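Notes follow the structure.
With one protein chain removed, the remaining protein chains of the complex are shown where they sit.
Going by the order they are written in, the chains are A, B and C; count residues from 1 in each one.
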Amino acid sequence: MSGSVIVKVLFFASAREAAGNISSTDLELSASADTASLRKSLAEKYPKLAEMVLDEENLTLALNEEYVTSGQVLPLKNGDTVALIPPISGG
Amino acid sequence: MSGSVIVKVLFFASAREAAGNISSTDLELSASADTASLRKSLAEKYPKLAEMVLDEENLTLALNEEYVTSGQVLPLKNGDTVALIPPISGG
Amino acid sequence: MATSNESSSDRYWIKVAENIPSLEECSAFVSAPTCGAISTFVGITRDNFQGKKVVKLSYEGYVSMAEKELRKLCDEASQKYDVTKIAAVHILGDCPVERASVILACSSPHRRDALQCVAYLIDELKARVPIWKREVYEGDDSVWKENVE
Partner (left out) sequence: MATSNESSSDRYWIKVAENIPSLEECSAFVSAPTCGAISTFVGITRDNFQGKKVVKLSYEGYVSMAEKELRKLCDEASQKYDVTKIAAVHILGDCPVERASVILACSSPHRRDALQCVAYLIDELKARVPIWKREVYEGDDSVWKENVE
């Protein structure tokens, strides 16, 4: 659909809890949306998530299962999956 | 017995083979015997062992289950056990 | 051993799931006639943290990405060290005290590669694999942990 893109957002751990225990959602965004603007959109949509999602040090994004490195801004296209990655603690 | 000591000598691995597959023997030595003279006594008694037993780099001694360090010479007393330790290869 | 649901190949056994193989199974998987050394690491739930009594850990993962990162990790480790096979498995869900949460195993012709590879894998896993641990204390208090490294 021209004029907007739909991306799937995945929420994990403390990010999921802050978003009201939502595990995933489809978001409709503008065609010019990127990973930075997504953070803002999420902050508006989920106020309790705002502080976390706007802090790149505290919450990393993964685009289609690839980490978005600090400072990087990537365009989003229709069908992309973005995961919200709080600090990891495997092992 | 005054005038001599009896020590048990243990033979392992290649040293055992060089001594004609003897695992252990009791040796009667002079009261002044030490680890250096023991090497000489063994070299005389077991000629095929001579080269190995006279080479401190190639064959270490253990006195009562303690390694005799390179260059060290220790007196022997009645009832001591001396082991002939070729290069080790555990693990 | 490895089923079609698991991320595996002849060289790697990678699994992020509620049911993980045992240490013995991981060790058997990496065993090979050309290998003289197997080194393993097992991460286990401890019963205490800073004076508090831990009842269990509870793990959550971005499974598809976690397994993908583990595969990358195994590829990198195989480049860096002379290893023959690697098992890298991580539990999901609850992990009570003294139970294994992660098992890593490497095989190699010689010990140094196997030992160094396992150490590398656990360090990198803790830094890169999207898995999260909630530590549950006596009295039902709990907290999301962060790997400090």
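To be clear about the criterion, a contact is a pair of C-beta atoms (placed from the backbone, for glycine too) under 8 Å apart; a residue touches a chain by one contact, two chains touch by 3 or more.
Remember, predicted model here, so these are calculated numbers, not experimental data.
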Based on the whole assembly, the unshown chain contacts which displayed chains? B, C
Answer key for B:3, B:47 or B:90 versus the chain not shown reads B:90
In the full complex, which bits of chain B touch the chain not displayed? Write them out. 10, 12-14, 62, 65, 67, 83, 85-91
At which residues does chain C meet the chain that is not included here? 22-24, 27, 31-48, 97-98, 109, 111, 114-115, 118-119, 122
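Assume only the chains that are shown with their structure count from here on.
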Graph class of chain-chain contacts, one of line, ring, star, complete, other: other
Could you grab the centroid distance between chain A and chain C? Build each centroid from C-alpha atoms only and quote it in angstrom. 27
Multi-chain contacts only, two chains or more: what residues does chain A have there? none
Out of chain C, which residues touch more than one other chain, so two or more? none
